[in-house]
Structure formats: C-alpha cells, structure tokens
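Just one protein chain is left out here, and the rest sit where they should.
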Amino acid sequence: MPFIPHTETDIDEMLGVIGAKSFDALFDEIPAELRCGALQHVPHRLTEMEVVRLMHGRAHQDRRGLNFIGAGAYEHHIPAAVWEITTRGEYYSAYTPYQAEASQGTLQLLYEYQSMMTALTGMDVSNASMYDGASALAEAVLMAERSHKAGKRKVLVPRTLHPLYRKVLFAIVDAQQIEIVELPHDAHGRTDLKAIENFEAGSFTSLVIAQPNFFGVLEDVDALTDAARAKGAMVIGVVNPVSLALLKPPGEWGATGADIVCGDGQPLGAPLASGGPYFGFLTAKQAFVRQMPGRIVGRTVDLDGKPGYTLTLQAREQHIRRSKATSNICTNQGLLVTAATIHMSILGAEGLARVASASLQHTIELAQLLIEIPGVRKVFDAPGFHEAAIALPKPVAPVLEALAGEQGILGGFDLSSDFPELGNALLICATETKTPADLRHYRDALAAVLAKA
Amino acid sequence: MPFIPHTETDIDEMLGVIGAKSFDALFDEIPAELRCGALQHVPHRLTEMEVVRLMHGRAHQDRRGLNFIGAGAYEHHIPAAVWEITTRGEYYSAYTPYQAEASQGTLQLLYEYQSMMTALTGMDVSNASMYDGASALAEAVLMAERSHKAGKRKVLVPRTLHPLYRKVLFAIVDAQQIEIVELPHDAHGRTDLKAIENFEAGSFTSLVIAQPNFFGVLEDVDALTDAARAKGAMVIGVVNPVSLALLKPPGEWGATGADIVCGDGQPLGAPLASGGPYFGFLTAKQAFVRQMPGRIVGRTVDLDGKPGYTLTLQAREQHIRRSKATSNICTNQGLLVTAATIHMSILGAEGLARVASASLQHTIELAQLLIEIPGVRKVFDAPGFHEAAIALPKPVAPVLEALAGEQGILGGFDLSSDFPELGNALLICATETKTPADLRHYRDALAAVLAKA
Amino acid sequence: NNDLLIFERGSKGRGAEAQRPSTPADFTAVPEALRRKRAPALPEVSELQAVRHYTRLSQKNFSIDTHFYPLGSCTMKYNPRACNTLAMLPEFLQRHPLSPASHSQGFLACMYDLQEILKDVTGMAGVSLTPMAGAQGEFAGVAMIRAYHLARGDHGRTEILVPDAAHGTNPATATMMGYVSREIPTNAEGDVDIEALKAAVGPQTAGIMLTNPSTLGVFERRIKQIAAIVHEAGGLLYYDGANLNAILGQVRPGDMGFDVIHMNLHKTFSTPHGGGGPGAGAVGVSKRLLPFMPVPIVGKADDRRETADVSGETKDSTSPVSRLPSPVFRWLDEKDLPQSIGRLSAFMGNAGVLLRAYVYARLLGREGMHRVAEFATLNANYLQARLKDKGFDLAFPGRRASHEFIVTLKRQKQQIELTATDVAKRLLDYGFHAPTVYFPLLVPECLLIEPTETEDKQTLDLFVDALVAIWDEAKHDIAYVKGAPYTMPVRRLDDVRAARQLDIRWRPAS
Partner (left out) sequence: NNDLLIFERGSKGRGAEAQRPSTPADFTAVPEALRRKRAPALPEVSELQAVRHYTRLSQKNFSIDTHFYPLGSCTMKYNPRACNTLAMLPEFLQRHPLSPASHSQGFLACMYDLQEILKDVTGMAGVSLTPMAGAQGEFAGVAMIRAYHLARGDHGRTEILVPDAAHGTNPATATMMGYVSREIPTNAEGDVDIEALKAAVGPQTAGIMLTNPSTLGVFERRIKQIAAIVHEAGGLLYYDGANLNAILGQVRPGDMGFDVIHMNLHKTFSTPHGGGGPGAGAVGVSKRLLPFMPVPIVGKADDRRETADVSGETKDSTSPVSRLPSPVFRWLDEKDLPQSIGRLSAFMGNAGVLLRAYVYARLLGREGMHRVAEFATLNANYLQARLKDKGFDLAFPGRRASHEFIVTLKRQKQQIELTATDVAKRLLDYGFHAPTVYFPLLVPECLLIEPTETEDKQTLDLFVDALVAIWDEAKHDIAYVKGAPYTMPVRRLDDVRAARQLDIRWRPAS
C-alpha cells in the first residue's frame, strides 16, 4: 500500500483498540446509500518507476525553445543553491509556523524576506507573500479601499497594465462594487497624465501605476503619483522587483512616494514553470500595516529575553476575524518566498542590478537588430525596461507559429488581440540569459520567416 | 571573485596582520624562477548561468537510448528520496568522521550499512566501502594472501569473471608477485570444476567465484567452494548484491561458506552515470576482520554510557600503520554508501527480491523473444540471472551500431573480442525497468537490422 | 553566531561572483529622474555564507520529514519525493506559461488527466485547476454561486450560511464576494442544528458553505436533508474540501448533493506545505455551474477529440525514443466559457503544485484513493480510543472520529491550570509538533489532532505516551510545563510584545 505503513498486525491491533470489526465500521456514520464504489476514471496505480518514465516522456513532449516571451514571467538564471536548499525537507514539508518555537527557521527567513522587500520597494512594511502579482494587485486595491477614509470605491487603472492582471483584478473585486476605470496611454506608450486631471478631487480612491508598464515602457511615476495625490487618492505601484535594482523605488515616487506596492516575485528565483507557483509581494507605508492581508512576522523575545520570531498582528486574519478579516487568504506562497530570500541573498543588490542591466541592454539590442529587417519597426520610442513592442509588416500569430515550429524560437507575446490599436504588434523580451548569438539567431529567423510568402 | 568572500577591506586588514605587503609576499619562499605566469590553456571563466547552458548542451549530446547493456553496471529504478537525501549538505559536504561526536549521522548510517551488507552476503563483518567492485576484488585477493597462513601467492580466477575485473585485478596485484591462473568454463558457461581438481592441495591461496558470472550464468557455488576448501584454499565470492535477494548468500556456499565476499554496490542505488562513482563492498568472516582494508565503524558508549558510533580498528590503516597497512585506501565512497543504505532501507528485502525477480524474468523473456529471429540462438542453456549470452548470425559490432544509430537501442555488450571462442556472441540484459513493449521493440529492431543485407 | 541575520553576515562589497552576470551594471539607459540613487539594503554575502545560513536555519524547523506533525485540519502527511523531482524536470521548469500549445503537450496532458481524476474523485461534472490555494478555491466557488444566481436574474440572494464550526476562510470569503454570512449553530453531537438551518434559509439564501466531515472531526450525517433544505430554498451547496482526505474514495461530495467544491491539493494530494504554501485549490462543479468555471482549463483540440487518450499512457509518451505527437490538448479560455467568473491568476495557477498532485494521484491510482481515507480514519480513531482510555476528554465522545478528532482540556484547565498552549509547547520538547489548538473556536482548550494515514502505529503510541507524560508532569509541577519548551532554539515567545512593539523588518545601521 503506497505511503501507508500499516502491517496486517498493526491493523488488527488498532481495530481491536477502537472496537471496530472492519474498515467499513469506521465509516458507519456515513449513510450507506452515499458510499461510493470503486472509482471508474482514475487510472490504475503506477509504481514510482513507471511514473518516472511517464513524466520523463511528458517532459520530453514539452519542446524546449529559445524563449523571447516575457509578458509577466521572466526567464532569469537561478543559482543552483536556491532550490537545492529550498527543497530541503525542513522547508519543503513544514507548514505555516503556528508553533513559533519549532519554526524559527521559516520565521527568521520570513523576517529577512520582509526586510529585503521593504528595502527593494522603499516601503516600511511587507507581508509574508500573496499568491501572485495579479491577485496581489487585487488585494492592494481592496486594501486601499479599506484604508481610504472617504473611499469612493473607484480605482483608476492604466491601459498599460498587464491585460491578464486587469482580468484578475476584475474577477476578484467585482463583487465588492468597486468601479474600475481605464486610463488611456499616449503615443509614447505611457499613461496619459491628462486623463487623471479630468477627475474631480476625491472622486476616486486609488490610482494604479505599473512601472515598467506592460509595453516595457517607463512611466513618469513622479508626475502620476503627484497627480493622484493632488486628487486625494492613494497610489498603488505594480513593479517588477528586478527592475527596482535600477529604478527609483516606489517609496520615492513623487513628493510622497506610493502608498502600497505589489507585484509578482517570480523574477526573484522562481522558474518559469508554466506560470507557477510564483508569489505576490505586498509592501506599504507603516500607516496601513493593520489593513494588510496575509501573514506578517515580527521579532520579539522569549522567556529568557532572547530574540525570536513569531507571526504577529494575527487579529487581521481570517482565522481570528472571520467575516471581518482583511482577506480570506490563509496559505500563501511560503516555499517561493524561501527561494526568493535565498536568491536575493546570493545575488545581492549588485547582482540584481547586473541582471536588470543586462536584461535591459539585451532587449535594446534585440529591438535594434530586429528593426534592421525591412518593415519591422519599434512601436514606441520611450525608454523602457526589459521588454519592447515591435510592429511587424504582417499579422503576428502566423509569424510566431512559424518561428516556433521551424526554428524553435518563442518569439514573444502577440499584442494584437489585447491592443488592436497597436496594429501587428509583438512584445519581445531578452533577459540576461540571452547571448549575442541568440539575438542574431532570432533576427535571422524572423527575417527568413517574413521573407517567405 | 567566485567563491572567495574577501572584500578589499578584508584583504588589506589581513595582509596587515600578517605583515605582508602583497599576495606575492605570501609566496616569497617559492623560488622566483619557479613561479608560473598566467595559465594558457585553461579557458576563461564562465558564470554559473553560462556553465548551466554549456552543460545542458553537453547533456543533450549524450543521446538517450533504450538500454540493454549490463556487463557490470545495471539500470535499476532508484527511489527519488535516495538522492534527495543523499545530497543534503550534511552528508554531501562532510568528510570522513574523524571527530565522531560531530559525525554521528554518517557513523550511524555506516554502521547500518555494515549491518545490511553482512545480512545480504551472509557474512560476519563488513567494511565501510571500497572504490568499486573490480578494485574491491583486488583488495580481497590481497587480503586473502595476508590471511592465509601458508600462502603460495597464487589465485585461481575463472574465465567467466568480468574481463574488466580481470584487468583491474592484474593491474593492482601485479607488483606483489601474485600469480593469477585462469580457470576455463564448460559448455554450459560454468567454471570447469575439474580444472580445480588438477591443482595440488596447498598450491594456491584462493579461488575467486563470480556468482552470477559474467555470462549471467549461475555457477555451482557449493561444489566450487567445497573443491577449493578441499585444497586448503580460501574462497572469494564476487556477487551482484541485488541477486542476493534471490540467491543463496556466499556465507552459505558449500559446507563452510565463502571467506571473503566483494562486488560492486552500483545496483544498490547508484545511477549508471558513465561508470561512477559506484562503490565496492567487502565482507568477510569474523576471523579476517583485522586483515580488512578500509574504514570500519563500531558501536561504543560515551562518557555518560550512551551508545554512539566511531571509527574503529584504525590500527589496520595507512594513517597509523603506514607502510605496514592493510591497504593504502583512505577516502572511500562514503556518499554512495549513504545512497545505498537509504536505497536498501526503502526497498527492503522484499523490494530487492522483486527487483531481482523482475530483472531475471525480463532477461529470460527477452532472450526468448530474440531467438524467435532466424539465426539467433542462446549460447548457454544453464539457468542464469539478469544477463544472457545470445549468438547472432553475423558479426556483432555492426549490428549494435545499426541498432544504436537507427533505433536508439543499446543492444548489449559485444562478447566477441573478449571471448572469441563464443563466436558472434552478445550479452544482453533487461532489468525491471523494461516493459514488455520494450522487449518487443528490441526484437523487432534486431529482426529488421539482421534482415538488412 | 548561530542567531545572526543574513544581513549581519555580510560585508560591504562582498558578493557571489559566479552567480551574477560578469558585466557591471549600466544605469545609463534609464533616464536620470527614474534611476535608483541608493542601492537597496540587501545582504552582501558569499554563496557559502548564504548556503550555510539557510541550511542552518532550516534545521530550526519542525517538518514532516523530521517530526510527527499532527496539525489538525492541515493534513500533514508524507510528501513523496518523486513528486518533487518529477515536477522539477528541466523541461517543466523551463516552459514559459505563454508558450504555444505545440510546445506544451506534455504539460497539458498532465493537467487534463488531473482534471479527469479530480472529477471522478469528487463526483463533479467539471474541474478547474487554477485557484492557487484553498481560500482562492472558496472564492472561486462562491463567485460561481453568485454568477449562477445573477445569470438567472435572481438578484435577491444576499446571504451565505456558515456553520459556527467552519474555517475562518468561509465567512471571510463570503464577505469578499459581497455576501453577508449568517452562522448556523452546531448541536451537542457536532451536527448542524437542522431547525436553526430551516429557520435561516429563504429567498435571501445564496448558498451554504459546509465541510463534511466538519472541523469538529465528525461526519455530518444528515447531509442529504441539509442539501434538500437549501436546494428547496433556491440556494446552492458549497463543499469546503479541506477535509477531503477523510472521505477520499468513500463518499463523493457530488453524491452528497454539493454543487461546488474546492480541494486543497496540498492536503489530500500531498503537495508540500512549504512553510506556508504554495497550496492549490482546484474547484469542481456540478453540471449547472459548468459555464461559470474560472479559466484557463485544459481541453482537447477539437479536431482530434476521438484520438486522445485520457490517461495519456500512449506508447509514444512512455518510450524514451518517443517522437512529438501532434497537439492533442489546448487551453480553454474566456472565448470558450463566456460566462466564466474569469481569471484568478495571471496564468495557470500553481502549475508546479498541480504537477506534483498529478504524480501523487498516479502513484495512488484507483487502488490507492480509498485507502487514504481508510487509514487516515483508522489512525485518528485509534489515537482517539487510546487517549480516551488514558483519561483524556473527547469533545464528541459518542462519535466516530473522521480523519481527525478533538480533545478538550477544559477539565485540566479548571483543575490544574493546564492549557492547550502548555501542552502544545511541551510536546515540542518531546519531539512532536503540536496539534492545532484553540480551533474550532467553540470547543474550549481544544487540541484538534490529525495524524494522517502515513504515520505508523509506533509513532502514534509514542505520541500518546508523551501526552500522558505531560499531563503527569503538570500534576506535579505546572510551572515547569508552563515554562516549556526547553529544547527548542528559543523558549516560549512573547506574542503580545511582538504585536505591541512591532519589529517586522531589519534596518541597516545608518
């Protein structure tokens, strides 16, 4: 019996102690007519050996390609040590540190994580993680509504936000009667500042700013922050954590800094892995700490006065506050935070800056190479980070298909369905993992594909 | 500086404490004319990211095939837990447990390993490992020479022993004037018992018995053991540890049992991995424990009377006895023994027996399938384990090449150069990892290859 | 030295050189005004320092791999190592979530299979794997209930019923979906108070959220009656799958009358708890909720529907010399399910967790599913019987335990001041993680004990011995027990101070 240690003798003894004749007796409180028979569609069991072979075969079917897709998930090098340590049983198979004294490893690590995320974002407080960047944004919007004294239940969201984030935001806040208003972008791919000025002061609760935005373009975060502030609104930053090694942290945006910062932590040590598990991060100004959702770890002392770590401010959470909790979140993404904390420790600020810088340079170089091809041009001329929108002379989808099929190149994200106003636009990304030869390889392949038919 | 933690400040302070002006000063006792300049042929450094890509590319060049080669290295399923635990830093990055109190993990594990190996082989004592099976055999032969009161420095080695083991044995004992005499095999592929009877009593020190032998044939170990004993010689068993789950243990061979048992531990949890690291095991009767080479762990008590483990009988070893040591061995294969101990714990006797039984059945089935092909026949009719010799109607080498190239099938070990007397013979092996479909796939491929020109 | 923070181990300018790009950072492509001026205060350590620090920190944790961990309601069972190694094969790790289906057939096949398996196990008509934890699964479930009512033009349903023993996530979720939650009391036997339920239902009832077996560790025997009452009132039934381990292969939520269920795959399907996550909260629905499922879902490519193989064990996929098949599977998204409640994560939820759950499901197979519930229940009832025999008070002494049960220390608290916290802390010294304490809220000084099916009898017996020993210690020296733990890296921590003198981040000395 896989994963069940009981011997026949054990079973007999235990049933005897219970005073039950059989296993069936253990379920005698379940109405007999509800008991199900054998499951019909679950396949027969495989041994570990058989599953290994099955999964190696499946993995093999996921063809590897040379990847230039970003769009919210970024291929970065992860030091080998990160997951070798993260998957140690003591991290991997522990749970939420409810018994602090027996979980100081996880707790100290989370305290270190909170310290790193506040340092990176320039904020005062951090929680111990959310599910992912998109759901973290939804929680940030709800948090702003709770924090804002005279909330109008309206949030301004730029069109330059990741379209999938917009969908998730809608799905999560929809039931709470929060109006989501889209802000257009200008010809440079930046959020149109004037659109904000058209709103009356006090007419919206918060403004979301994505930096860099979905097109990889850098927003004028200072002006946007000040504009929102002038209207009495709160500012929520959605940021790529790796970019923060180069970019002004949200805590320093405009005159006051952002109020809440969130994003997806994936670039900090999570492999692409089909989209998850990643983790969302959430930091804020000190004033909003009691409106934060999720776990928070604090440092305290033990009976002997020795420092130690424990979950704190639990009165915010669902297991205490129930229907009045700041969120229904319980389990978060602890293991990914473990990886991220080790990842940030190994890379340090200098390492992250080099990763950010190399990614930026490679994307600039790739865009430069691609526009050498007749008919290919940049969509925007503004400075960016990490990603760039490129216009093709033909519909994007068949070009991407041809690149993937013949050359094994994953050429980027097709912008044309979410942003038809941009024409045949393609979002490309070249992180530090790409070599000059890779970039030329893409250029040559795209030229060949476009030359055909 | 990869793997060097020193900051500029550290370097200055440390050189200051030493009273050295520069790094060069630290090497001022080395004659200047000997100092080398830059290394010319070492390639420039790569970052971890670059090495990952290089090695993934190299791994990709090692094409995967459907493997039917055995010949001393066996493809068995290794439970995932085995190497996940074995590569934990506490095992992976520790060394020989010289400070027993800080190495109880490794020491208790080795004690458990010794217990498992003696149980498996039916012997009294085990060391903590040798390098591999072939070198363990050489050490066993030397150990027999040391143990045997009136040694004639002559060892009888069957022709049915693995030819590479024979080569290693020769290379290691050659300088010690030990004569190696080869015993022929009979038409069943078994060592010719009569050949032993031709030797005078006392004229040789030891007899080596390989069970199963290189052809996968089971030797008549009882008769061989008794025959050697009748001549006053010691018996050295060379065994496949997995086979011992089915086969009579060497401790029960003949009237007295073997004296020394060795073999390669690879089938106990070491991946094929191009031939190593594997480990050799060595067990013996109690009487010979002080002639054993290598580490031995013993159970003792601490100052409080609590049980604990420590290296023992170190007076046998090179670091104490120097030129009079039982061997020059120092480092052994500790990490592989860690894996093997966990592997044996997870499989248990029942699991090993199932592995052995499935491997035996699959090889029998494969041989049966292959001889359906016109011109293909079995070389020997004797019962075997795990491997079988098959005769082809054509030279073996080009057939294997065709199987590998077109079908990705690694068809077995070509016996024709080491055993020309067997004709176009091929040694095949199908472990528990092979499915009925795999066996048919091989049969069909071989039929196709043989049908061609 | 063993207690330093990673920041305190660093030195200015130190770094792990092999692990970062060799070219120095160039900030010039970033406009001056948008550039970072001061580097963030991250650690400056070598690779060895980081490895040593986090390896040693790990050793300060209790975990399933090191200790018995009978944390009630959390199903801390063994996480097979193969699930981890197989989910981390390079091809799986390298797959970008937006890769085309032609580059994703292996992954999609696993997800498709998992959907089918979960449908069978729960008795539901459809499954979506995207929710990233149980609470998000609950969210998805209540969102579907809401979408269902709204789609029918039924706008008057404003309440969600929740038993008082429910997980805190249930009422919290109802709130997030804009519902008012109304508590239904539990009777002395641990069942829902049917009369109170009848009184509470009405045209304002959107649905009820139930766990069965409940958090009280007992099976709700009148579940069919409850379903009838709620359905008659026009409400739907939501099944909180937190306790699915108790009934796997024994009874299916779909057969009990539930309309929607979430499953905690990190519990029942043994994916790692990871020190607090990631989880995975797949949802299953009855036929009427199919149109509302969250996307994406994996379907079959239309033109090849007949050739697909549910369990995916084609010769091709298992042969090491397999060739790439034509796409069989594809994503279903908003275009396929226009009434979907939408997306709950940017991509496909916790895909890597789902892969682990899939491997686990294949290892159990049809033959193993029902054994999970059988042995989880055997272990719980055995422990319950042994503890009762040793004089401990059960919260529901007349009932069968499900996969967990409750001991109440109300009597010990009154007699000798021994609290659930005291026992929990002292257990750590005995080498056992504590059960869940003070939940469910309605049982005073409670220990919610869930041994799971993967623990052996010897371990359970030692756990009983420890509880008996602690009670005995407390009788003789309650102060000593209240001083526990003594053998952990720290002694009992001051939680009040943690909340009052908030210290939730390290700051560099300026």
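Chains here go by letter, A, B and C, matching the order in which they are written, and residues are numbered from 1 within each.
Definition applied: contacts are C-beta pairs under 8 Å (C-beta built on N, C-alpha and C of every residue); 3 or more make two chains touch, one makes a residue touch a chain.
Owing to the predicted nature of the structure, the values given are computational and were not obtained by experimental measurement.
Peer 1: Quick check: which displayed chains does the absent chain contact?
Peer 2: Looking at the entire complex, the absent chain's contacts are A, B, C.
Peer 1: Per the definition of touch given earlier, which of A:Leu15, A:Leu34 or A:Ala81 contacts the omitted chain?
Peer 2: Residue touching the chain left out of view: A:Ala81.
Peer 1: Out of B:Pro184, B:Gly202, B:Gly275 or B:Pro436, point to the residue that touches the absent chain in the complete complex.
Peer 2: In the full complex, the listed residue that touches the missing chain is B:Gly275.
Peer 1: I'm checking contacts with the chain that's been left out. Which of B:Val141, B:Val221 or B:Ile390 qualifies?
Peer 2: B:Val221
Peer 1: Touching the absent chain: which residues on chain A qualify?
Peer 2: Within chain A, the residues that touch the unshown chain are 1-10, 45, 47-49, 56, 64-66, 79-81, 84, 89-90, 407-408, 435, 437-438, 441.
Peer 1: Can you name the residues of chain C that touch the chain not displayed here?
Peer 2: Looking at chain C, the ones touching the missing chain are residues 1-2, 9, 11, 14, 18, 46-49, 51-52, 55-56, 59, 64-67, 78, 80-82, 89-90, 363, 431, 454-458, 462.
Everything below uses one rule, namely that only the chains that are shown with their structure count from here on.
Peer 1: Identify the chain pair joined by the greatest number of C-beta pairs in contact.
Peer 2: A-C
Peer 1: Could you grab the centroid distance between chain A and chain B? Build each centroid from C-alpha atoms only and quote it in angstrom.
Peer 2: Going by mean C-alpha positions, chain A sits 48 Å from chain B.
Peer 1: Give, as an integer number of Å, the spacing between the C-alpha centres of chain C and chain A.
Peer 2: Result: the chain centres lie 19 Å from each other.
Peer 1: So which stretches of chain A touch two or more other chains?
Peer 2: Residues 47-48, 52-53, 77, 79, 87-88, 432.
Peer 1: What parts of chain C, by residue number, touch at least two of the other chains?
Peer 2: Each of 14, 16, 19-21, 45, 47, 51, 55, 80, 82, 84, 86, 90, 318-320 in chain C touches at least two other chains.
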